[in-house]
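Removed from the display is one protein chain of the complex; every other protein chain stays in position.
Our next item is chain A:
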Amino acid sequence: MKYLDEYRDRDATRVFLKQIRETVTRPWKIMEICGGQTHGLVKNGLLDLLPDEVQMIHGPGCPVCVTPKSLIDMAVQLMEKGVVVCSFGDMVRVPGTTKSLLQAKAEGGDLRVLYSPIEAVTIARDNPEKEVVFFAVGFETTAPADALSVLHAKKEGLTNYSILVSHVLVPPAMEAILADEHAVIDAFLGAGHVCAIMGTTAYEPLARKYQIPIVVTGFEPLDLVDGIYRAVKQLEAGKYKVENQYSRVVRKEGNLEARKVIETVFEVATREWRGIGPIPDSGYRLRDAFVDFDAELKFGVCSDTAENTSGCIAGEILKGLKKPHQCPYFAKECTPAKPLGAPMVSSEGACAAYYHFSDHLIKT
């Protein structure tokens, strides 16, 4: 595969790993922001190849993991009202207060797993007698397609389509992690695809304020080791710049077309993060002009679920304060088959990643 095989090359990866080993002189904690990067690290067995000094902390960039329980409860309520709920795949197994979307489906709800919100618009068009809601979960990466689905529906005059918005933004989450008094992160691997949309300028003030290197990084093995190497080099040299490892995809200004679509439909708002709580200006809501497409208002669903009744320590995990195996429930009461919290569900989630990698199991 052009532009893929080159980034999965064993020898080239080994060269970077060797350089990391030769450069590192002391322990560093590097957080990869994006769940896709976590997945890449785990899938390729990279954690096994890094020197002990480099500790990767799996960040909050797993959209499934940070979607609050209350939103899942609302989606379940919609299904119980007979609404067709469309969702990305890994969202459907995350437990809400009483059930997951998959359980609501088993009880007779109409749930469709889709790859794109545009498909949900098609479902709405083909089924004018039904109400169709897309569960708009995700970071800046999924926001353009979700916004576009609303624009399409509006243009076509569809009145039976709306979205349940649970959009969150990366930079405010990074700031929340850094501002924590127990913050332990030495450097970030920035989320490549988020930056492909939004660009890299938003990270400059963060790097300066917290004196922390931020390396915007891709997802293939070679990207990841290159990103880690650049972060280690900066750390060892006492630098804190925003660097772009993923320059074949990421431009400084991002994707202007996509940003325009987002800005047309969404505005920045306070959002609640699962395990972290509300973060000011950390997500999107629909602008007033698109209020008819807001499923929350349209159907009057609400939930004031208190978070964290399950004992899940997602907040500490997402901030990197604790490793998954330091949770008393890890791999015991909480497994991917019976997750207590979201980080155990998605293959991008820190706990599931740990569970699947099971480094501690291999080495003992």
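Operating definition for what follows: contacts are C-beta pairs under 8 Å (C-beta built on N, C-alpha and C of every residue); 3 or more make two chains touch, one makes a residue touch a chain; residues count from 1.
Everything below uses one rule, namely that contacts and distances are computed from a predicted model.
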For the chain that's not shown, choose its UniProt protein name out of "Carbon-monoxide dehydrogenase large subunit", "Hydrogenase expression/formation protein HypE", "Cytochrome c553" or "FAD-binding oxidoreductase". "Hydrogenase expression/formation protein HypE"
With the missing chain put back, one of A:Glu6, A:Asp48 or A:Glu236 would touch it. Which one? A:Asp48
Give the residue, chosen from A:Val137, A:Val150, A:Cys195 or A:Val301, that touches the chain omitted from the document. A:Val137
Touch with the omitted chain, as defined above, among A:Thr13, A:Ser70 or A:Thr200: A:Thr13
For chain A, which positions touch the chain that isn't shown here? 1, 4, 8-10, 13-14, 34-36, 39, 42-49, 63-64, 88-93, 102, 113, 115, 137-139, 141-142, 193, 221, 335-337, 346-348, 355-358, 361-362
